[in-house]
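Let me begin by presenting the structure, written as structure tokens, before commenting on it.
All protein chains but one are shown at their positions in the complex.
Going in written order, the chains are labelled A and B, and every chain counts its residues from 1.
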Amino acid sequence: MIKYILKRLWHSGILAIVMSLIVFFGLYVVGDPVEMLSDDEFTEQDKIELAIELGLDKPLYEQYFTYTGGMLQGDFGTSFVYNRPVLDLIMERLPATLEISLLAMVIGLGIGIPLGIFSGIKNNSRASKIISFFTTVGYSTPNFWQAIILIMVFAVFLQWLPASGRGLTNSMFGIEWAWLSLNGLQHMALPAINLAIYKICMQQRLAKSGTQEILYQEYMTFARAKGITRNRIIRRHLLRNILIPIVTITGLEVGGLIAFSTVTETIFSWPGIGKLLLDSIHMIDRPVVVAYLILITLMFVFINFVVDVMYAFLDPRIRHQK
Amino acid sequence: MKHINFKTVCFVGLFASMMGSVYADTLRMAYSVAPKTIDPYKSSASATASLNEHLYEALVSRTNEKLLATSYGWTDDTTLVVNLRKGVKFHNGADFTAEDVIYSSCRMMYRVGGKKNMLTSAMGPVTDVVAIDDYTVAFKTVGLYPILIQKLKSLSILDSGDADLGPTLKFDNTGDCGITRYPTKDEFATGKYANGTGKYKYESFENTGDAVLVRNDNYWGEPGNWDRVEMTSVANSGARMAGLLAGDYDLIENPTGEDLLALEGNSAYSYSTMPSWRTIFLILDVGSDVAPGVRATDGSNPLKDIRVRQALSLSIDRDAIVDKLMGGNATVASQFAPSYQDGADSSMPDMAYDADKARQLLAEAGYEPHHISIDLRMPTAKYQNGTRVGQAIAQYWSRIGINVTLVAEPWSVFRKGRSARELGVFMYGWGHPQGPAQMISYAFGTRNKALNLGGSNYSNYTDPDYDAAMAAWAVETDEAKAFEYNQAAMRIAVRDLPGIPLYYQHSIWAHTSDISVIGRPDERTFADMATKN
Partner (left out) sequence: MIDYKKKLAPLSLQTKSIFSGHPIAIAGLIGFVMFVLIALLAPWIAPQNPYDLMVLDIMDGLLPPLSKLGNGTTSWLGTDAVGRDILSAVMYGLRLSLFVAFIATTVGSLIGVFLGLLAAVKGGWVESVIMRAVDLKVSFPGILLALMMLAIFGTGVDKIIYALIIGVWASKARLTRSSALSEMQKEYIDAARISAIPNWRIMLKFLLPNSIAPVLVMIPMSLSGCIGAEATLSFLGVGVPITEPSLGLLIANGNDYLLSGKWWISIFPGVVLVSLVLCINVVADRIREHNNPFLKSMNMQ
């Protein structure tokens, strides 16, 4: 197990290095941060001074080592645009992304799994077919198109929910959250639903096929033959067993959610890290983009690790292995 | 009263009391770009300046009204004397005096946290700032620098009491000035030193660009219209408009012309427009033997031929662009700066449209249809309807027989290409508070470092008469004469067409009907543009 973890860490280290190289040198090709930050009235001298200040006068490889060297000591650099530490920028916006992603996750699991188990058990019922059809439509609809429709229906025509921004935030553990106030929750609703629709559909499909697979396994037939009640079968055998694939996929999908929030945050002007990333790409704010991608990489490593542990916990065959 | 969306409240009636506290006179504004900082010198970006203008004031406003100055004048070629307003107090209660002007000049040049400020051009040729008495200050320049008073519009005045000044305060170009301690970057970011004389006081600012301001009740003039101003920024124009319609904001800037149609027939909302100082124009490389992205069958640079440039200009139906694409929210250009700006020659005729004459001129110049190919380069997501206008110009040019490829790139890629001089023909927009001369002095002058002319001459244009007029303008302290030189230069530019003027953008603000808005020409959004009905 330890060997496995070490190997994982080694691979993620390489991943982080490759990512930072690609992004750092790639962004160098795209544009010149000095050009992006300077006015039309800047003189050549102004531009040279600005370049020196940002450390952009040095050879690129030197800039790269200076930057990554700082990063190893926990200094992710200073944003060219905001002139503030990148880590602060990201950490201030992370809660916004986390709260809609987690809410979307809760909605996705809470609705998707019951629907999936239901349609798995009653596979041939009309209701199951209708549910399955709708989830197919749901996951065939691109995220941004769902967002447009949600805004048009709920914000513009019905005027039930706000279409943009985060609304009021309240402090908890020194972090600003939107879900602590009604106004904040209202602002969260549409972006979270936008992220959740895909989740619901995926979970429904996973839970459905999982249910079907388990229902036809021998021990289930056996349990039925023993006369165990239907509810008990579902509780004892079904739920636990379909949870395994769901936990795996869900874990991996948390990362996907945070990544996909880029699109959702952009459309709903939700001030999270996804929107920060897109803005920074446009402004060639290199420290922010590099730091974001490396942090995301680290997060993925962590999530994969947690998933493995959860997996071991849920599957008795692995749990009891010594 | 406050505009809370009624349906929203009903929908969630139970918890309505938990809604955010609502102030008597609160204005909620949505910017299109997020302000980055509350340090007034750190960034030259318009959104940041808009926010900071609520907190801080300069000697003279952007529209030439006197703020902290009551009068000014050149006593000799290199001395500008400014008389300061008396009885002005900073937000913290301190009195405004000449010392604060010197301190602010130093703070502008000072490298906070080792970093140079973006807004230092005002102090460029200034050698000294001295207090003649508590309410008179003199700026000394290294040579003739008539536009100093224009440049000083970016010198926001801060309270010298926020720093430890040391025994003698003496201006120098490093911002050292004998000052023993400036507030640090982090201290400034807390808002404690966001201490100006403006109509609004700092309450909070987030790095997302959200800010809350409250009225400065001790303002020296007419106090602000609002008890409280809440600013946020929403980059997507559709989302901004949806936010207005959903009751999240009272006032939004830069709605698209299309969105305005949605407001028509809805009595709850309204909009205001104001012709802005931004001109949208094309730049043509008229000087290079081979212009990048411009090809002619004979291998020459066809843009060197004035007839070709005239043809390109004549082929564009600017009225149609203004009516159909801009929804009427633009003015057809007569020159490279708005004809309604102070100092412009307003008698110049609009740029003409005559496609037949354009074809004839091309033929006279010896170019048959499809003999000229042009890559028209432009930035995406930069100007109102920009890419649509680009497509319209491509349509017009292709109709007179020019092969056009429209290349729209992200701003970052575009800027890099422009600084590498890889763009032979491109679309650009320039809005200038310092008068119509500024843009053409950078864009079309022959490179002249001493007078700071021609720094952005991507046309590679050079003309002795033009340069003479611009050089005379650059050192003329008499405003009327400066205007004349500038108008002469503008007429030469429009005759020679090193670029093609298209139109002047209008700024638009959409808002609820319970407020009235009178906009500004400098594309900034200020809370006091709005008044409650």
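By our rule, contacts are C-beta pairs under 8 Å (C-beta built on N, C-alpha and C of every residue); 3 or more make two chains touch, one makes a residue touch a chain.
Keep in mind that what you see is a predicted model, and the values were worked out from it rather than measured.
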| item | value |
| --- | --- |
| Contact partner of the left-out chain, one of B:Val214, B:Leu245 or B:Val517 | B:Leu245 |
| Of B:Lys66, B:Lys304 or B:Arg388, the residue in touch with the unshown chain | B:Arg388 |
| For chain B, the residues touching the chain missing from this view | 237-238, 241-242, 245, 256, 258-262, 320-321, 324-325, 380-381, 385, 387-388, 390-392, 394-395, 398-399, 404, 406-410, 413 |
| Interface with the unshown chain - residue positions in chain A | 11-12, 14-15, 18-19, 22-23, 26-27, 29-30, 133, 136-137, 139-145, 148, 152, 156, 209, 212-213, 216, 255-256, 259-260, 262-263, 266, 277-278, 281, 289, 293, 296-297, 300-301, 304 |
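Here, only the chains that are shown with their structure count from here on.
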| item | value |
| --- | --- |
| Averaged-CA centre spacing for the pair chain B and chain A, given as whole angstrom | 38 |
| Chain B contact footprint on chain A (complex, rising order) | 30-32, 35-44, 46, 49-50, 53, 81-84, 88-89, 92-93, 151, 155-156, 158-165, 167-168, 181-183, 186, 266-269, 271, 279, 282-284 |
| Chain B - residues contacting chain A, complex | 5, 7-8, 11-12, 15-16, 18-20, 30, 36-37, 42, 44, 113-116, 118, 120-121, 185, 189, 206-208, 210, 232, 234-236, 238-240, 242-243, 245-248, 410-413, 415-416, 418-419, 430, 438, 442, 449, 452, 455-456 |
